[in-house]
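Take this structure, written in structure tokens, and hold onto it; I'll ask about it next.
Every protein chain but one is kept in place in this view of the complex.
Right after this comes chain A.
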């Protein structure tokens, strides 16, 4: 297991280094942030002065060297725009995004798994097809379209729900639904398929033959086995979830990490962007690592293949 972990850590470090380097170079190729940070009318001398103030007059190699040196010493630098430590900027917004993602995850599991089970049990029936159709809709509608649709109905027309910001629990409803729709649909479909596979297994027949109540057969013997592929899928959807949050946060004026990254990209705020990519990439890699570890624990074949 240790050997397996060591190899995984090394790959993780290389992946992170590659991602951050690509972002570092790619952002600097698109132009100078000064065009977005300063209003029209800056004379040439002032332009040079401000570029030096941001440390962007140094050579690309020197900037790259400085970036890694300070990163390794735990200093993530100042945001060009806000002139505050990027770590502070992120911490301030972290809870906003994390709470939205957690709410989404909770809703996804709470709705997706039961829907999938029911769809499997109702296979070949009209109500089963109905559920699948709704799931398909959730799968097909882009989250920003759904977000604006929700806004239009529940805030703009009916005035039932608040639309902007994250001040109260009611503010969570629409963003969570908009963000969850895709994942609920995806999870329901995977759960259904996994359940269908499991339902035909011999041990299910055995459970029935033992005279267990149907409820227990489905939940204890069926679902437990079906959940393994479902958890995998959930982990793999992490990246989709994060990129979905970027869009949904903007629509609902949600001051989260996604909104921050969009702004930083538009204005070429390199330090914020680099740190953000580092954080998101680390999170995704970490989740993948956890999933792999879980596999390795569950299935000895993975452990052997890893070493």
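By our rule, contacts are C-beta pairs under 8 Å (C-beta built on N, C-alpha and C of every residue); 3 or more make two chains touch, one makes a residue touch a chain; residues count from 1.
Just so we're on the same page, contacts and distances are computed from a predicted model.
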{"item": "Per UniProt, the name of the complex member that is left out, chosen from \"ATP synthase subunit b\", \"Succinate dehydrogenase subunit B\", \"ABC transporter substrate-binding protein\" or \"NADH-quinone oxidoreductase subunit D\"", "value": "\"ABC transporter substrate-binding protein\""}
{"item": "Identified contact with the non-displayed chain, of A:193, A:255 or A:288", "value": "A:255"}
{"item": "Full-complex contact with the absent chain, from A:56, A:148 or A:289", "value": "A:148"}
{"item": "Touch with the omitted chain, as defined above, among A:20, A:50, A:86 or A:280", "value": "A:50"}
{"item": "Where the missing chain touches chain A, by residue", "value": "30-32, 34-35, 38-47, 49-50, 52-53, 79, 81-84, 89, 92, 148, 151-152, 155-156, 159, 162-165, 250-253, 255, 259-260, 263"}
